[in-house]
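Note that one protein chain of the assembly has been removed; the remaining protein chains are unaltered in position.
Our next item is subunit A:
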């Protein structure tokens, strides 16, 4: 039997060019950072098993699983609401993979590995909210969409998971966005167009925001 070697590559590998893009001569108003090499597991409760799943999640992560559109930060993972009785586990460095989660979760839940099925983009900067307002119909005002708020929504007709991460040290908001890998490049270009007038600082990172 042939041996396969799967080299994981970013869905934005071709589209993402690091550096400054758009308006020049001003401080970049929007920072777009693609986060690479993460683990993402979809956890969906089996019918009638949510209570059991929530208990298993509390034991495993030390925090309650989200029951409403929120992203909950655990010590070494983020639990992001993705629909009723389901959430995503986002982590790094092999802490929470299919293999390590299955023993505790495969009873009350269906697990599905989405690590290479999504692109993760972190959006920050003074004009981040202004730029997102062009694309999203959600109210992202801090009073309505505070740190830890999450939403399953559509941007540019593309389904995304959007949530507020922890603020940056200077107090600026951070919006994290998960998008299907095959739609990532299209959404990326849409965001570049929307942010160009503010100046964009483009990077990629191996660290979760």
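Note that a contact is a pair of C-beta atoms (placed from the backbone, for glycine too) under 8 Å apart; a residue touches a chain by one contact, two chains touch by 3 or more; residues count from 1.
The rule is short, and it goes like this: contacts and distances are computed from a predicted model.
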Given the options "Peptide/nickel transport system permease protein", "Aldehyde dehydrogenase family protein", "Sarcosine oxidase subunit delta" or "D-alanine--D-alanine ligase", say which is the protein name UniProt records for the missing chain. "Sarcosine oxidase subunit delta"
Missing-chain contact among A:8, A:59, A:99 or A:137 belongs to A:137
In the complete assembly, which of A:10, A:31 or A:82 touches the absent chain? A:82
Of A:64, A:104, A:117 or A:152, which one is in contact with the hidden chain? A:152
So which bits of subunit A touch the chain we can't see? 44-45, 47-48, 50, 67-69, 82-85, 137, 151-154, 157, 159
